[in-house]
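With one protein chain removed, the remaining protein chains of the complex are shown where they sit.
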Amino acid sequence: MVEAATGPVADPARGARPIDRIGLAMRASHLLALLLLAGCLVFALVAWRTGDVFYLRLATEALIFAGLALSVDILLGYTGLLSLGQALYFGLGAYMSAVLLRSGWSFAGVMAAVLLGATVVSFLGGLIVSRVRGVYFALITFGMAQVAAKAVYNTRELGASDGLIGVPIVKIALGFTTVSSDSPIGFFLFVLGFMVLLYLALSYLLDTPFGRILIAIRSNERRVPFLGYQPQRARLCAYVAAGIVAALSGALYPMLRGFVSPELMSFTTSGNAVITVVTGGAGTLVGALYGSVILTALRSVIGSWTSHHLIVIGLIFMAVVIFFPRGLIGVIRARLESWLVRRRTR
Amino acid sequence: MTRITTTTLALLASVALAPLALAQQGPIKIGVNTPLSGTYAPIGQQVRWGLELAAKDVNAAGGIAGRQVQLIFEDEEANPAVAVQKADKLFQVDKVDFMTGTVNSGSTLAVGQIAERAGKLVATTVSFADSITGDRCSPNVFRVNARAEQQSSALAAWLTKEKPNPKVYFLGPDYEMGRSTVAAFQAGIKARGGSVLGEVFAPLDSKDYSQYFGQIRAARPQVLYTSVAGNDTVRLLTQMQEFGLLSNLQVVGASGTLTSQNIGAIGSAADNFATGVGYSPQIDTPENKAFVSKFQAAYKADPDLYGADSYGLVFFYKAAVEKAGSTETDKVREAMRGLEWDTPQGRKTMRAGDHQALQTMYVVRVEKQKFNIVGQVPATEAVGPDLCTKF
Partner (left out) sequence: MIDYLQFVLAPQMVTGLSLGVAVILVALGLTIIFGLLDVINMSHGEFYAVGAYLALALGAAGLNFWLLLVLVPLLMLPIGFLVEKGLIQRVFNSPDRHTTTLLLTFGLGLVIEETLAVIFGPNTQRPPTPIRGAVEVFGVMLPNYRMFLIGFGLSVVAAVALVIYRTRLGAMVRAAAFDRHMAASLGVPVGFVFAGAFAFGIALAGLAGVLLAPVYSVFPTMGRDFILLAFTVVIVGGMGSIAGAVVAGLVLTQIQAISSLFISPVWSDPIVFGILVVMLVVRPQGLFGRLGRG
């Protein structure tokens, strides 16, 4: 699919057709995703040759949180709904994964259970939140996550405020090879592959008529019913999809770090995901990935010379909102799109 | 002749082993993974001061086994997810020999597991959850500060001596840790002839505690035990003062309830509060007086229990490395087990069975912003049995 993105542009027969703006944007995104993938592979090669452990694990963590950011982007970038509580589903996946791995489940079993659990929970949550929009949506998602985090904080069986440690190292059977979650390079490549798959699946989903309805809702919800679609149902579907993506990403966290704690469900986690998406560029999917990688690197760099790195990140975030409302990738992608158009019309 | 040969041999050997010896003679690195920002930053500050002062003292006296001590700081934000990331960095990138600094028990437990996987040793100087050296103990984790149980039984022993058969009301923060400290103190009081008049649990970060005052007043207790902490204590005690509840009521609590971090904000409402702790700047020994004056000269502040326990840790590690003759994990661990060492708080013993330090416990009562010592409980009386079964 990524290959196809660059292929048809050279086809002169297509040049005559009117430009499909959304399809074009998607192709530009794929190009950028390909670039990121290449960057990650180069990084992995260098890290592997130098015998590094820390940076590989840090990058793996950045990719896992990129999954959470992707889920925020489905809602914010495509449906126009700002979720301030997406960490609820990330935490759900992380805790389910930790508990099940501790009782000896296999990787596939855990992921299947998380998929099922996230679908059920986000459907129930979606029944409430899909009724509201705008600031109401933001506040309800915020409140729901707060209540859930507090419940986990008070549950002895889930380790209460201390969280759960002792999540065993898991072997992931991929058919052709087996990846162990304690191999820094192996697990990094696995998580990279997982995120690429998530990205491709979401791009496909958002390119279907369903995705176009979401975009239509974002631009003008009142007109959508006249097209014969129910906005509320579409919003519910988007919410469930976002919940699943967040939970699947969260399920990878305890495999990497061997523990879970209630902080994973906190507002800080949800807020960081929003900052990531907005800085990277909402509505581009690939912006969420770039945003997570950039912000993780930034935190690591700024964090080593000042303990007040939140001020710097806050200021950068405000500057992006004011000056680059489409985010970093939004700006770059717009350039890329016009380049693609020029190449086609030439 | 023999002498010359030996010298020559030694010289030859040192030339041959030069690269290795040089590597061995670099500084000993101790990673400090502590909150430098956020709510727990003041505690991280004390940890930092205590360790820096100890490193200065140890280095001035020739270092550990002739090697200088180097401290490497990372901010863990009191968030276990950040703490493990920083622990990874300290172990993998900075290649530290030993690590300490975590404050909240979630971080200590998570970092302990990272240490196990990396084959390194860590110690906490602050976390007091019993589980760290109890049912969740780890062969790679040591604790040099007193745990909740030591603090609580010291307080209970003092209280029942001071006020025989006390009638106690309990107000705890409503989460796992708060409930377990309240339950532990209730057991301690009942075993010594006291009675429990009632208990109430307030949510964490409660804004207003006055809603519980009616129940407390109606129960007419002699003593109120609380295990809230930080801002919550400020609100609880000042609101109690506002409602005139502090007269004729002895308030006692956990060691983390009233600390040098929040005592300033509480002001006169802190007077008469009593707690069991492992340290007070008022300890009347020459060692402690010297420590306090050095600390004040360097940082313009009094050390508290976190600063003192952190100071003592460097000497614990020094004693262990010198006894082991190496910084290798297995050898140092063996040396640490059963080790006795001197600190400003007095002599401490590291219990081999669960890696919990034993020490004399003090009961302190606040008078005009000072923690005055009003009682003392011997180490063996304050600590409970070794419940660790993992090693």
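Labels A and B are assigned to the chains in the order they are written; within every chain, residues are numbered from 1.
Everything that follows uses one rule, which is that a residue touches a chain if its C-beta (ideal position, glycine included) is under 8 Å from a C-beta of that chain, and two chains touch if they have at least 3 such contacts.
For clarity, every value in this text was computed on a predicted model and none was experimentally measured.
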Partner chains on view for the chain not depicted: A, B
Contacting the left-out chain in the complete assembly, out of A:V274, A:I294 or A:L328: A:V274
Among B:T39, B:Q68, B:S326 or B:T349, residue touching the chain not depicted: B:T39
Chain not shown: contacting residue from A:I22, A:L227 or A:V321: A:V321
Hidden-chain contact residue, picked from the options B:Q211, B:S293 or B:T389: B:Q211
Touch residues of chain A, complete complex, unshown partner: 76, 80, 82, 128, 131-132, 134-136, 138-140, 142-144, 146-147, 150, 154, 271, 274-275, 278, 308, 310-311, 313-315, 317-318, 321-322, 325
Hidden partner chain, residues of chain B it touches: 37-39, 41-42, 174, 201-203, 205-208, 210-211, 213-215, 217-218, 230-231, 234-235, 238-239, 242-244, 261-262, 264-267
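Here is the rule we go by: only the chains that are shown with their structure count from here on.
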Inter-chain centre distance, chain A versus chain B - centres from mean C-alpha coordinates, in Å: 39
Residue ranges of chain B in contact with chain A within the complex: 36-37, 41, 75, 79-81, 84-85, 88-89, 92-93, 104-106, 109-110, 112-114, 117, 129, 131, 136, 174-177, 204
Of chain A, residues touching chain B in the complex: 52-54, 57-58, 61, 153-154, 156, 160-163, 165-166, 182, 257-259, 261-264, 268, 303, 307-310
